[in-house]
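So that we are looking at the same thing, I have put the structure below in structure tokens.
The complex appears here without one of its protein chains, the remainder shown in place.
This part shows subunit A:
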Amino acid sequence: MTTYLIQNAAILGGAPTDLLLRDGVVAEIGDGLSADGAEVVDGSGLVALPGLVDLHTHLREPGREDAETVLTGTQAAAMGGFTAVHAMANTEPVADTAGVVEQVWRLGREGGYCDVHPVGAVTVGLGGQQLAELGAMADSAARVRVFSDDGHCVDDAVLMRRALEYVKAFDGVVAQHAQEPRLTEGAQMNEGELSGRLGLTGWPAVAEEAIIARDCLLAAHVGSRLHVCHVSTAGSVEIVRDAKRKGVDVTAEACPHHLLLTDELATTYDPIYKVNPPLRSREDVEALRAGLADGTIDVVATDHAPHPHEDKDCEWAAAAFGMLGLETALSIVQETMVDPGLLDWAGVAERMSATPARIGRLAGQGRPIAVGEPANVVLYDPSVRRTVEPGESASLSRNTPYAGMELPGRVVATFLRGRATVLDGKLT
């Protein structure tokens, strides 16, 4: 196994130092390190972060290998600086049995670009009727700890209560896609002045907030752990903040696109901007940033959602919801949080590595960059700016809303347990 000597990298943006990655661990940290036979990586001007962990990724395999495979999705993840991703359950077949989650987990291991931790469905077939065999998935080789019907809300209050209670037996967590279904029938975009003007059916903030409020109360009532997927509104941030203040064991994620983009983009009727939950108002964006800065929002999760070209090259109402996110996440966090001074690099490591790993109960991920720790490291150059070229994506799909946009920063190298998955900004 190649030994890497990274010279003059700034761990969490601190003073430049050298790191020696050997036998899968961080072997040494210090100035002026040397090691015979080590491959030297110039870290000058680069920030070293612990490998990023995504709590919310759609890898589409099995079933939609035309949009993404575990291999291409994990390659995109590595290009984005991720060393672990949680693969959402809405595949075909749904990841609601030990068999399917083990298949996805194994495909991730075979690819070797990024650890893949399958998310198990809460209900059979995402149908919202009957609990899936959560225990079997937890006990499988995939060791599932995060359960979600993402794409669908577990809107039945009794079923949600039972799920929250049941996963306590194996320290699991229910990650809720908070969307009151009746309030969002046919919903196309954020409900507000623009939806009325554009004649697109509105997705009101209250449909998200009502479910989050209910789930926080349920989690408190049964003493369970709750995770809220893709928080998108100012009101949701306020509810989560209040629940945390009251001691509810709730964590929440925000997506990069909700930190940057607004519903104003729907005026183009270009469904590249169609996503669920929808892009919201400028006030919501500001509230999410503030919530992420003060820790109300615990993590940034991508909700990377690849779709084939034809599912976006059409009229808005006919298009699929979702956008790519893995390869641009860190740049958007820099743009929206680091550059404006809302979060330092230690904060980024917390929100994009340590905390998501803790929520997912991942051993060996989200660890600090310290001697003896697993060598999961990203080298990131925050000084460059790049224009997003969809054609350059490692994903099989091209549905990035950032095409042509100039964003700061670039992932130069990603190391997964000491093995480079990305070097010189290219997949190895």
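Side notes on the structure shown:
Definition applied: a contact is a pair of C-beta atoms (placed from the backbone, for glycine too) under 8 Å apart; a residue touches a chain by one contact, two chains touch by 3 or more; residues count from 1.
Assume contacts and distances are computed from a predicted model.
Hidden chain, UniProt protein name from the list "ATP phosphoribosyltransferase", "Na+/H+ antiporter subunit E", "Aspartate carbamoyltransferase" or "Zinc ABC transporter, ATP-binding protein ZnuC": "Aspartate carbamoyltransferase". Checked against the full complex, the one of A:Leu12, A:Leu159, A:Leu198 or A:Leu427 touching the unshown chain is A:Leu198.
Touching the missing chain, out of A:Glu133, A:Asp270, A:Asp344 or A:Glu373, is residue A:Asp270. Only one of A:Glu133, A:Glu180, A:Asp313 or A:Asp344 touches the chain withheld from this view, namely A:Asp313.
Hidden from this view is one chain, which touches subunit A at 188, 191-202, 204, 268-270, 310, 313-318.
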